[in-house]
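All protein chains but one are shown in place.
Now for chain A:
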Amino acid sequence: MDRFSWSNGLLEINETLVIQQRGVRLYDGDEKECCMSMPLSQIIFFEEQAAGIGKSAKIVIHLHPSPANKEPGPLQNSKYSYIKLSFKEHGQIEFYRRLTEEMTQRRWENTPVSQPISSGTGSQSGRTRAVGIVGIERKIEEKRKETDKNISEAFEDLSKLMVKAKEMVELSRSIATKIKDKQGDITEDETIRFKSYLLSMGIANPVTRETHGSGTHYHMQLAKQLGDMLQAPLEERGGMMALTEVYCLVNRARGMEVKLTFLTLITMTCLSLRVSCLLCRLRVFDSGVMVVQLQSHSEEEMIASALDSVSEKGSLTAEELAKLLGLSVLLSKERLLLAEKMGHLCRDDSVEGLRFYINVF
């Protein structure tokens, strides 16, 4: 049987077809059966393919790429990653059922595979080693695809922005032309669109005749929206949030809308605080850290709780206090610094870090 070699069935140059006959069984010598085998672990998944006109029902089995040191078989290379089994005589249903069972149990994973390794290198089974290499290559490929996807997604926002910017540029060009050539009226729709573009960029509208002091209706709305958005988070965090936290919160909430610039955010916050409903203030610490603080937030309470914690523990770092009180490290540091400024705490600055003690000097 080993004299045979596989071919693609096409005639070579000096060959002619003599006769073709189906359904002939081949014996290896007197051996009726010869076998091809493939381990179940090669199977990724399988499915039934319904019969069609002139087509029999089949089981389609999708396979992992073969390991590098697979024993020789019928075909060296195939462009397909699946095979189909066609059951000429019955047996498909039973086969499918048993295969499902085996694929669920995956017994081969529990028993060590003893495969003959011709070169005898390594104690691991050849299959595991080869899958490792293939696995790594696959991981690299997946990673590359993921990176591509991430980059595309990142640029999605940007390209949306570019689309908007392009629209805005076209619109402003058309308005400018109309003004310049005194041609046609700038429609109300165009005016509104233009205003909204500018405002979403944080620019006060120069076109409008009604510029009330610090803002237009849109600004006020934005400010109110900000105030509403901040109420709950502020209360949750004990009445104080760093401006950077506010920035992240707000811009995350804005989703696909154009993000607020930091400057806009500060302006809006100040405005919001004047307009509001929210009663809080923008506060700048000596260190330069900016926070939004609820008016109802009590400085004394904040200091008192810090002092309680410090005297309970003897001494605390900003990180330790943050953990104790559930605050950000930034804000807990500000608390400690404030207490120090007021003379309640003193500091120990060493290679071990910055610690605060109750001031007993």
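Rule of thumb we're sticking to: a residue touches a chain if its C-beta (ideal position, glycine included) is under 8 Å from a C-beta of that chain, and two chains touch if they have at least 3 such contacts; residues count from 1.
We adopt the following convention: contacts and distances are computed from a predicted model.
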| item | value |
| --- | --- |
| Identity of the absent chain, which is to be given by its UniProt protein name, from "ATP synthase mitochondrial F1 complex assembly factor 2", "U three protein 7", "Phospholipid-transporting ATPase" or "Vacuolar protein-sorting-associated protein 25" | "Vacuolar protein-sorting-associated protein 25" |
| Hidden-chain contact residue, picked from the options A:57, A:229 or A:346 | A:346 |
| Chain A residues touching the omitted chain (full complex) | 315, 340-341, 343, 346-350, 355, 357, 359-361 |
